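See below for the structure under consideration.
Note that one protein chain is taken out, while the other chains of the complex remain in position.
Per-chain residue numbering starts at 1, and chain names A, B and C are given in the order in which the chains are listed.
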Amino acid sequence: MVFEMPEYRPPDFESVTLAGAPDARLVRVTADGVAPEGFHATTIFPEYVKVGGRWLLAAASRMDSVITVEDGALRVREFRNLRTGDMVVVGRAEDGSQGVLVHPFGFSRGGEREEAFAFRTGRTRETSYSMDYDRLYELLEYEREHGYIVWVAGPAVVFDYDSRNSMVGLIEQGYAHALLAGNALATHDLEAALFRTGLGQDIYTQRSSENGHYNHLDTLNRARALGSSEALVRSGEVRDGVVEACLRCGVPMVVAGSIRDDGPLPETVGDVYAAQDAMRAHTGKATTLICLATQLHAIAAGNMTPCYQVTGDTVRPVFIYVIDVSEFAVNKLRDRGTLEVISIVTNAQDFLVHLGRRLLREGPA
Amino acid sequence: MVFEMPEYRPPDFESVTLAGAPDARLVRVTADGVAPEGFHATTIFPEYVKVGGRWLLAAASRMDSVITVEDGALRVREFRNLRTGDMVVVGRAEDGSQGVLVHPFGFSRGGEREEAFAFRTGRTRETSYSMDYDRLYELLEYEREHGYIVWVAGPAVVFDYDSRNSMVGLIEQGYAHALLAGNALATHDLEAALFRTGLGQDIYTQRSSENGHYNHLDTLNRARALGSSEALVRSGEVRDGVVEACLRCGVPMVVAGSIRDDGPLPETVGDVYAAQDAMRAHTGKATTLICLATQLHAIAAGNMTPCYQVTGDTVRPVFIYVIDVSEFAVNKLRDRGTLEVISIVTNAQDFLVHLGRRLLREGPA
Amino acid sequence: MVFEMPEYRPPDFESVTLAGAPDARLVRVTADGVAPEGFHATTIFPEYVKVGGRWLLAAASRMDSVITVEDGALRVREFRNLRTGDMVVVGRAEDGSQGVLVHPFGFSRGGEREEAFAFRTGRTRETSYSMDYDRLYELLEYEREHGYIVWVAGPAVVFDYDSRNSMVGLIEQGYAHALLAGNALATHDLEAALFRTGLGQDIYTQRSSENGHYNHLDTLNRARALGSSEALVRSGEVRDGVVEACLRCGVPMVVAGSIRDDGPLPETVGDVYAAQDAMRAHTGKATTLICLATQLHAIAAGNMTPCYQVTGDTVRPVFIYVIDVSEFAVNKLRDRGTLEVISIVTNAQDFLVHLGRRLLREGPA
Partner (left out) sequence: MVFEMPEYRPPDFESVTLAGAPDARLVRVTADGVAPEGFHATTIFPEYVKVGGRWLLAAASRMDSVITVEDGALRVREFRNLRTGDMVVVGRAEDGSQGVLVHPFGFSRGGEREEAFAFRTGRTRETSYSMDYDRLYELLEYEREHGYIVWVAGPAVVFDYDSRNSMVGLIEQGYAHALLAGNALATHDLEAALFRTGLGQDIYTQRSSENGHYNHLDTLNRARALGSSEALVRSGEVRDGVVEACLRCGVPMVVAGSIRDDGPLPETVGDVYAAQDAMRAHTGKATTLICLATQLHAIAAGNMTPCYQVTGDTVRPVFIYVIDVSEFAVNKLRDRGTLEVISIVTNAQDFLVHLGRRLLREGPA
């Protein structure tokens, strides 16, 4: 048993500074999408705002956004989502003196705080990850019942036979509550179902099929003809893979578009800000976020995910894992200062196969 | 003098196979955005289609799209841009036998063809790049007068003082005809103009300003308040940098959105397929494409850029450069098989400073 | 069953060219360590030399060395190991016309030859490795009985608890016939046995011990005081780990020195050319070579390992695996042109844990 849920210690609101602090200043938005000068920008940490003499905690927070007060409650909004008339929290002191309190060290770590900082000097290919894996196995078993596990994945996940099967198994057995991905993952997963290839290469034997680049184009065109990936699955042509498993198991999948897309699939969200909103609907509920082999989506999702989650009266940490073969990629997200980002420098396929072998009752077919 | 423009040798249309080939089969599109079965997908190479007994060459081509015949001329369209009624070229033989001819080896290379293949085994940090630099200097001087140079750049370009100045100088002195970038480059460039920081860190001294993460948010909010980056420049607050130089020199800049954007800037194109169209308006004219430190945009632009350009009766090659510190990134684009992708494994900032020192009359201030 | 032993097809010695070829020219060495002008340098492929009218095959070959004829048999010697009076094969034609024949395509691959070349374009973090793993599991079970498995490992292997245990299990259960490593692996493995740390960091919890940098220095000093790692093991202080397992199971370990060594351990071979000779005593017998997370040792061992092994009348291929998290590192060895180098881009620790879970009867403690 190496996993233990850290406890949350709220700030001491009875302290002289906090008890005597003024209400936060609120300023009205006068043009859609534009914040008032001096706006307070959110971090990933728990943030409290004093409203009407009471310290309120922002739920479903995210980084680099602003806080509005709506019907007496706090709401964290992106700049682009501000509307004229919104009342925005203003003030850049973070110590409560202006009615805004950022509380970065709320989670107990059994005296590990200093150390945690010590090993933030970077994780590399030479770091020991044994305990991280053991902890993650236990965490995922816990989260399956009590949490909300959001996966963020790049196409490499479906380019490999075993890794794709592991991902499918994890979806089927309840270890995924949402999947955030791009058009490439969805396309090549469907291609694998139709042709057993990824970009024209057999996902098991690595053999290239002749004219193999047509495989993903035919896949896209077929889905476009039918109107959706779901229709393609219902048509019976697609019988395995990540998209099929998500549809069958009711796991929501957000497919975001990018400028390098072919196709795209009909359900791909071409407007990236609409895609952000759709992603945040899940990261805002996430208790564990696992990012696999995708720098773009990992940073996007990481920026939308706070380090804590509020459920009723309980505040608990959000665990963020970033798995990538490049130190640069994994450290990019760590650099934002989250204690709870655990990065593992490895091939995401091997990572998934590990998880599958340990967690799945009966391995994927 | 190490640069020489390769000559184009068209196919031998008098050969038995080509002379006797049938017209390509055209099939009508019956639903928007869906190609007929058996569509022919384009490559990056010169492609000829036989229409009415004549071999036509596709201009402004791109990869993984389809060819329509419109008013007797060829047009290369993305799937999503097909409209009901369009007549699409069908057939997957590439040797002309079905009226479609892909012509990959049209450009003379002084007997270098085999060798070119030999050294495609990969370019690394240990490759000799001296001649590539020398050739590029000469190429850019030529293209400044006769070509269309499209830059594709990631934010690293503006995170460094010297490199940002080089880029500005290249724009000012005619070495850039268009710039394709993302919201991050534009935002941090404006941040540098307003605060001399990139993500809060001084772009010369590396010193972090207190509350420095507010710098880019204040920049974004200011531009949003004024309605555009252009307005911010006209306001007089922004006096240097890449965005300012593009506006001042009339160099068009496409700013594409992504799911990791803050803000965004008002001019950022949030719909990625609209962004693709805007980008292709430039890559379709490109004679040289230079991609700096951005895997996403490099692959996107690379896929939209053919290896040849048609002007009147002349066919000339398009030169594509990819500069990135990671072998994985540069080889990703090379793998598509273009002879003319020259990749350089280095820091894009050093690359730009080299170019600035050699090409600019009087270095940037 | 995905592993099949390729068959060897010898050259057609009855062909006109080969039957009519002259004996190879032999020239006498006149100074120790200096080859005669025009020497023939070896490749990794099977090479035949005509001596006394008969084509002889070089056994225990290696790259970039010369062939001597000693007592009527061929011997492949490094330049530095030439002695005055040695008779060296001279001639640079490789087609047999001068009595030397290089035979690169002797191993059947069921029509896969072209394809093999096709996918040499590089293996990356996005390649599918499922079949490679399956084949390797079967190969290792075969080699355990019939082959000679040589491991080449960097220190990362012992920096992680699970990976170190897997390596130990593989040694115990007969999957390793020799281990080639450096002073760092041996030192940190003993450190882990004495202190459960690697460079002062707990190999399971990642916790840094106070004054932890003393751990490896105390380890080295203790081994030096006792005279050898073996004495340290016999003293009872070291009870687990790779060094202990090798000693207990009689698996020879070559520990080569390098300029970055502390200590060194008493058995570390400080003269790198003596170390080469000691390594080649094993690579010359290797039927499978597995290189883990060490660029220096992987290239060194790779250069000393031919792509074939001769036992009696049988010629069989040597399988070389290179596992590293960096594309640059794995491709460096592939570039030498060996068909049989299979590279896997991943963290070597995950790789070892995979192998352990699949191959070991009863997991390591």
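As a working rule, a contact is a pair of C-beta atoms (placed from the backbone, for glycine too) under 8 Å apart; a residue touches a chain by one contact, two chains touch by 3 or more.
The structure presented is a predicted model; accordingly, all values stated were derived computationally and were not measured.
Checked against the hidden chain, the listed residues B:Glu126, B:Glu145 or B:Asp313 yield one contact partner: B:Glu126.
Check B:Gln173, B:Ser228 or B:Thr346 against the missing chain and you find that the one touching it is B:Thr346. Of the listed positions C:Arg224, C:Lys285 or C:Arg316, the one in contact with the omitted chain in the full complex is C:Arg224.
In the full complex, the hidden chain is touched by subunit B at residues 115, 118-119, 125-131, 133, 155-156, 159-163, 198, 201-208, 293, 325-326, 344-351, 353-354, 357. In the full complex, subunit C contacts the hidden chain through residues 31, 33-35, 39, 41, 64, 78-80, 92, 211, 213-214, 217, 220-221, 224-225, 256-264, 270-273, 275-276, 279, 295-297, 299-300, 303, 326, 328.
Mapped onto subunit A, the interface with the missing chain covers residues 120-122, 124-125, 327-328, 331-332, 335.
The rule is short, and it goes like this: only the chains that are shown with their structure count from here on.
Note: centroid distance subunit A to subunit C, computed from Cα atoms, is 42 Å. We define each chain's centre as the mean of its Cα atoms; on that basis subunit A and subunit B are separated by 31 Å. Listed for subunit A are residues 326, each touching two or more other chains.
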